[in-house]
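Sharing a structure here in C-alpha cells format.
Omission of a single protein chain aside, the complex is shown with its protein chains in their original locations.
In this document, chain identifiers A, B and C correspond to the written order of the chains, with residue numbering beginning at 1 in each.
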Amino acid sequence: MIVVNYVAAGCVFCIGLFAVVARRDVIKIVMGLSLMEASTYLLLVSMAYRRGATAPLLSNPPSGQTQRDVVHGTVSDPVLQNFCLTAIVIGIAVTAVFLTLAVRVAQHYRSVDAADATALRG
Amino acid sequence: MNVQALLPLPVVIPIAGAICALLLGRLHRRLPLLVGIVAMAASLGVLLVIASRVLAGHGHVITVYFSDERPFSGRALGIAFSADPFGIVVALLAAALGAVLLTCAMSELGHLGRRELGLLACLSLLMLAGVIGAALTDDLINLFVWFEVAGLASFGLTGFFLEQPTALEAAFKATVLTSIGGFVIFTGSAMLYTVTGALNLGQLQQALPDTVSHSIAVGVALVVCGYAVKAGLVPFHAWLPDAHAAGPGAVSAMFSAILVDLGVVGLVRMLICTRLVLPRLGDLLMWLGITSGVVGALMALAQDDLKRLLAWDTVSQSGIIVVGFASNNPEGIAGAVYHLANHGLFKALLFLSAGAVLHATGLGKLSELGGLWRQRRVLTAGFTVGALAISGVPPLNGYASLGLIHQGIADKPAVHLLAAIAQVLTVAALARATYLGFYRPRAQEYEHLETQHVGMRISLGSLAIGCAAFGVLPALIVPRIAAPAASFVLFTGAHAAGVTTGVTTLPDLSIPAGLPGGTDLLTSLAEVIIGILLAAAYIRWGEPRPVGWLRRLHTGSVNDYATFAVAGLVLVCVTLLA
Amino acid sequence: MTNDDGLSRGFRQEPHVQAGWHRPWLGGPLVLAVGALILVGVLALPRENAALPVIARHAMEIAVPVWGQAEVVSEIVYGSRGFDTFGETFLLLGAVAVVLTLSRPREPRSEYVGEASEGRAEQRRLDPDEPESGDERKARQAESGEESETRRIRMSVVVRVAVRTAVPLLAVASVYTAAWGYTPGGGFPAGAAAAGVVLLVYAALGHRAVRHVVRSAVVEPIELAGATVIVALGVAGIVIHGSMFANVLPLAQPLTILAGGNAQLYSGAELVEVATGLIIAIFSLLGMGRDWTIHDDDSQQVPAPQDEDQ
Partner (left out) sequence: MFWVLDYLCLLAIVVTAALTVLQRNLAASVLALSAVGVVLTASFVVLAAPDVALAEIVVGTVAMPMLYFIALGKLRTVIRDNADLGEERDRDE
C-alpha cells in the first residue's frame, strides 16, 4: 500500500535531519539537507498517487479510452506534482547557495569542520 | 482598471526593479540603488491607493484571483491575493521602510564596487518583494514561495562583506536553519492540502473538520515551526542574532524591521485558520512568545557587540508581538499590530545608528566605543530616541502599543508578569548600550572617523520623526488601522467570506483609543526606572551566573542550533497532538 | 563576537579531531522522536483509494477547453498557478544573484569602508595563520594569471569526437522537452538539460570552446531578457484581463506545437532563464577566487579586478 511510501519518506527525512544535526562536516550538512528535500519530493508524489492511476496526460490516452475517460478516470493528482516541481527548483537554488557559502567559510577558517566555525556565540 | 487589478503590482514593481538594477549596474555605480528607491516608492504609492480602499470605514478585504481562475463550490485552484487590514499594514511597513533604508544604503555604501552595488540593490529588492508578496497572498503554497524568495535573498545580504569570516559563518547558519524551516513548512502545507483539499487560507479555514485528525495536527505543527524559525521564537531563534548582526547597517535594519514580519505573518495566518479547531495553538504561541521575550532581553543585556545586542532585542520584541497576537482579544491584537509597526520604526533607527557607528569608526564592540556624543551628535540623538522609544517613554511610540498589549494579556497574570520582566530587561539592555556606547567618556581619540553622509542624516531624522509621530497620535492610528486589523484577525468569518470575490466589509470593533491612562503610565515609568537601576548594577558588577549559563548554552555550532530547532519541533508537535 | 571573559576557551576547543560526529547521543533520540511524530501524522493521511481532490478534477477539466494544453501539470505550472511559477523563477534569479555576490572577485573601492577594515581585523584574529600549502599557492597564481594551467584543458581525442557527435543530439533533445507543450516536461527540465549540455562541452572540449557562451557580459543579459518576458506576460494579463497571468494569446489547435496560449511562451522564457541561470551559477562557482582571505604576500594593495570573462 502507499503507506510504505509515506514511511520511507519519513525515514529519509529523519536520515537527512540526523546528518544535519550530528555530522560536523560542512559538506555533509549540505547533503543532509539535500536528503531532506528528496524526502519531501517522495512524500508529495506518493500522496499524489491514486490506485491504478495513469499520468495526468490527455495527449494520447491509453488504449481504448478517449480524452473524456481520462479526464474523469483515475489519474494521479497534478496539483501535488506541480508543488513537487516547485520544490525541485527551490532545492537546486538553495543547494547552489549552500555550496558557495560552505567553500567561502572553509576558505576563511581553513577547515570543513562546523565546530571550528563558531566565532559567533554567546 | 478597478483596485483589484492593482493588487499584484506592489510585488511586480520591485521585481522589475531588481531586473533593472542588475542590468543598469554597468552604466553607473549608484544607478542600481536609485532604481531600487524609485521602485520601492512606486510600490508604496500603489499600496497607499489600495490601503485607502481597505482601511476606509471599518475595514474591507479586497480579493483578486490570478490567471482568471474563479472559486467554485468552496474551493479554488488559482492563487488569490487579498488585501486585508493586517496584510496591508505589513506591506506598507515593508515598502516605506524599504525606501528609507535603501536611501540610507545608497549614502552609506555608495562607494562600494560597481558590481557589488548592482547585486546589493537586486537582492534587497527581491527580499522586499518577497515580504510584500507574503503579506498580501492568501494561498498556502504561494506564501511558502515568497517566504523562500525573501529567505534566499537575505542569505546573500548576510554574507555580503566577504572579508568578514563571521558574516559568512552567520550566513551559513541562517541558511541551514531557514532551509530546515522551509522543508518543514512545505511538508506541512502539502499534508494540509491532501487532507482538506483546500489551498486558499480562507477555504482551508472552512474545510478544517471540527475533530482534528492526527495528520492535520502534525501538518499545522510543521507549518507553525517553519514560520517560528523565521520569526525567531525561542527554540528556533539561535541563528537570528548571528544573521542580523552580520550585514551592513542598512541591511541589518531591513532584516530586523521587515524580515521578521515574514514569520509573524505566517504564524498569524495559521492562527486565523485554526482558531476554532485548534485553540491550543494560541496558548502554545503565547508561551513560546513570552519565553522569547524574556530570553531575548536577558541575552541582549549581556552582549558586548552593539549590533548583536540589537539583534537579540529583535528576538525579544518579536516574541512580545506574537504574545499580542496569541492573546485572542481586541486590545491585545490591536496592540500587536501597532507594535509591529512601531518595532519596525525604532529598530530600523537603532540599527542604522549602530551601522553608522561601525561604518564610521570600524569598531563594533561596546568595550571599544564611547564618547561619541561629542563628535557625532546626530548619531547619538538617533540612538537615544530609539532607546527611549523601545523603553516605552510616553511621548514616543513604544508606550502606546506596549500599553495595549499589556492590557490585552491582563487577564493572564503569569504572562503579564513575565511581559513586565521582559520589558524591564529590555530597558536595562538599551540603557547600558546607550551609556557604554555613546555617553561614557573615552580615553583616547578614534584613529579614524569617517565623515557623516547627508543621506544618513535624512534617514535617521525621518525615522525619529516617524517614531515621535506614531507615539503622539494613537487616537488616529488605533481606530483607523489597528482596530480593522484586529477585527480581521479576530472575526474568522470575515476571512472566509472575504475569499469569494471582490470587496467584503469587516464588522466594527471598538477599541478605546487615546493614550493609555494613569495606571499604565505609572507601570511604564516604574519599568524604566528599575531598568536603569538594573543597567547601572550590571555595568558595575558584571554578568551574573545564570546569564553565563544561558550564554554558554548558545555554543555557536550549527549542529547545536539545529538540535534546538528539532527539540522545538518535537515540543510543538507533542502539544498539538496531545 | 568572541568575548574575552570565561566563555572563549581559546579558539580551538579540542585538538583538531577528524570531522566526525557531534553529540550523536543527543541528536539521535531527538531525530527519532521527530520521526515517530511524523509517522503518526503520515499514517493518518488519506491512502491511494481516496477520491481526487475537487481542485485536481477541475484542473483536468479546464486543461484543454480553457488553456488548450493537453498536459495538465504544465497547464497548472504555467497556467492556473502561473503566479507560483513567477515567484519560483525569481527565486532562481535570486539564487543566481546570491551565488554571484558570494563568488565575486575583489573590486577596487573608492573610499574607506568601515566594515572592510573590521573584517580584516577579524581575519587576523580568526583565520588560522599557517603557511600556504603548495597547491594553494599554485591555485592562487592560477587565478591571477591569464592562461593558467588549471584552466580546463581538453580531454583525449576519443572523448572530443564522441562529445562533438553527442552534443547536437542532446541540445535538440533538451529543447524538445519544452517545445511540444502537450508532452511531459516544461521550461525547467529543458533549461537544466541545456545547461548540462554546455557543461559537457566545457568538460570535454575545454574552456576555449565555451568562452563566448559563458562570458557574463553575454549570458546575464539573456537571463534578464527571459525574466523580462515573464514579467511582461504577467503584466499583459493584468492590462487585458484584469488578473495576472490570464491567457492573453489566442489558443492554437490542441496537440500542436503552438498549443497552450501564453503557457508555451512562459515555458520558453523559463527555459532561457533556467539554462542561463544555471550556467552563470556554475561558472561563477568555478571561477571563485581566494582574494578575500589574507595570505602572506597580500600587502594592502588591492589586486587589479580580473577581466570580465571569468
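Simple rule for what comes next: a residue touches a chain if its C-beta (ideal position, glycine included) is under 8 Å from a C-beta of that chain, and two chains touch if they have at least 3 such contacts.
Everything numeric here is computed off the predicted structure, so don't read it as measured data.
Colleague: Among the chains you can see, which ones touch the chain that has been omitted?
Modeller: Contacts of the omitted chain with visible chains: A, C.
Colleague: Touching the left-out chain: which of C:Phe188, C:Phe245 or C:Tyr266?
Modeller: Of all options in C:Phe188, C:Phe245 or C:Tyr266, contact with the hidden chain holds for C:Phe188.
Colleague: Touching the hidden chain in the full complex, which residues of chain C are there? Just list them.
Modeller: 18-19, 71, 73-74, 77, 128, 130, 133-136, 138-139, 177, 184-186, 188-189, 192-193, 195-196, 199, 278, 281-282, 285-286, 288, 290
Colleague: If you put the missing chain back, which residues of chain A would it touch?
Modeller: Given the touch definition above, chain A has residues 1, 4-5, 8, 11-12, 15-16, 18-19, 23, 25, 27-28, 30-32, 34-35, 38, 41-42, 45-46, 48-49, 53-55, 57, 75-76, 81, 84-85, 88-89, 91-92, 95-96, 99-100, 102-103, 106-107, 110-113 touching the missing chain.
Methods note: only the chains that are shown with their structure count from here on.
Colleague: If you tally contacting C-beta pairs, which pair wins, A-B or B-C?
Modeller: If we tally the contacting C-beta pairs, B-C comes out ahead.
Colleague: So the centre of each chain is just the mean of its C-alpha atoms; given that, what is the distance between chain A and chain C in Å?
Modeller: Each chain's C-alpha centroid was found; their separation is 16 Å.
Colleague: Rounded to the nearest whole Å, what is the centre-to-centre distance of chain B and chain C, using the mean of the C-alpha atoms as each centre?
Modeller: 28
Colleague: Enumerate the residues of chain C that touch no fewer than two other chains.
Modeller: In chain C, 1, 3, 7, 22-23, 27, 30-31, 34, 38, 42-43, 45, 53, 55, 59, 76, 81, 84, 88, 91, 94-95, 98, 102, 122-123, 126-127, 292 touch at least two other chains.
Colleague: Which parts of chain A, given as residue numbers and ranges, touch two or more other chains?
Modeller: Residues 13, 17, 21-24, 43, 47, 79, 86, 90, 93-94, 97, 101, 104, 108-109, 114-115, 119-122 of chain A each touch two or more of the other chains.
Colleague: Quick one: in the complex, what on chain A touches chain C?
Modeller: Counting only chain A, the residues touching chain C are 1-3, 6-7, 9-11, 13-14, 17-18, 21-25, 28, 43, 47, 49-51, 55-59, 67, 70-72, 74-75, 77-79, 81-82, 85-86, 88-90, 92-94, 96-97, 99-101, 103-104, 107-116, 119-122.
Colleague: Mind pulling up the chain C residues that touch chain A in the complex?
Modeller: Those residues of chain C that touch chain A are 1-3, 7, 11-13, 16, 19-24, 27-28, 30-32, 34-35, 38-39, 42-43, 45, 47-50, 52-53, 55-57, 59-61, 63-64, 70-73, 75-77, 81, 84-85, 88, 91-92, 94-96, 98-99, 102-103, 122-123, 126-128, 130, 182-184, 186, 188, 192, 255, 274, 278, 281-282, 285, 288, 290, 292-293.
Colleague: Can you name the residues of chain B that touch chain C in the complex?
Modeller: Interface residues on the chain B side: 1-2, 4-5, 8-9, 12, 15-16, 18-19, 22-23, 64-69, 72-73, 75-79, 109, 111-116, 119-120, 122-123, 126, 129, 133, 141-142, 145-146, 148-149, 152-153, 155-156, 159-168, 171, 191, 193-195, 197, 199, 213-215, 217-219, 221-222, 248, 304-305, 308, 358-365, 448, 450, 542-543, 548, 551-552, 557, 559-560, 563, 566-567, 569-570, 573-574, 577.
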